[in-house]
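A single protein chain has been omitted; all remaining protein chains appear in their positions.
This part shows chain A:
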């Protein structure tokens, strides 16, 4: 009976839960789904990570190659992120060239990498003007249940920590985390939306913070207006989430190192 109601009136179905201050899967409005992390599973990639945020699963693989640096920036290497949302992750995606969502996601992650200075591109230079590293970061979603970009960033971070450049030891980078919020019905704020919730919400907000608790990116693409206090609240929650994720990534990286 509930299943029929859910399909016929999805908005009412979600509203009835939100009235009780919880969500259909039993979470609180500000609760995140369980996040699990696995690194170094793909041996053909130079660094790899698999992240599951609830049901959303993203796999990130990093390949390093050598190339010539740009003439305008002879002392810098490149980081090339690429987000792939293939048709196997959800029936909403069709086979063919990358759609809007995938391309926008790739660009967003490129911006985050640049603004948060996760990796100093100067570190990727081997010989000024002649040779530098290029890091191809391919994030592939294999199961889409909302909040893909959060999972992508976590996967990217973890994979970068797992990557070893030849002749240069393990990458040192600062950790940054992204938190997604959705606004429902102009006023209710929920965190870590599932695919259905994303589709029904009236606006989105994304906050990226780094480990020094500075803001890197705040992104609110249109939708219903948001007050300044709500924004501050979101930033506070994002910082808390940042600490959780940092602990998780460090724990996993540490366990991999001790296992080797």
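In this text, contacts are C-beta pairs under 8 Å (C-beta built on N, C-alpha and C of every residue); 3 or more make two chains touch, one makes a residue touch a chain; residues count from 1.
The rule is simple: contacts and distances are computed from a predicted model.
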Q | Options "Histidine-containing phosphotransfer protein", "NADPH:adrenodoxin oxidoreductase, mitochondrial", "CDC45 family" or "Exosome complex component RRP41": UniProt name of the undisplayed chain | A | "Exosome complex component RRP41"
Q.
I'm checking contacts with the chain that's been left out. Which of A:61, A:77 or A:193 qualifies?
A. A:61
(Q) For the chain not shown, which residue from A:18, A:45, A:157 or A:245 touches it across the whole complex? (A) A:45
Q.
Take the complete complex as the reference. Which residues in chain A touch the chain that isn't displayed?
A. 42-45, 48, 55, 57, 59, 61-63, 65, 82, 84, 86-91, 94-95, 136, 138, 140, 142-145, 195
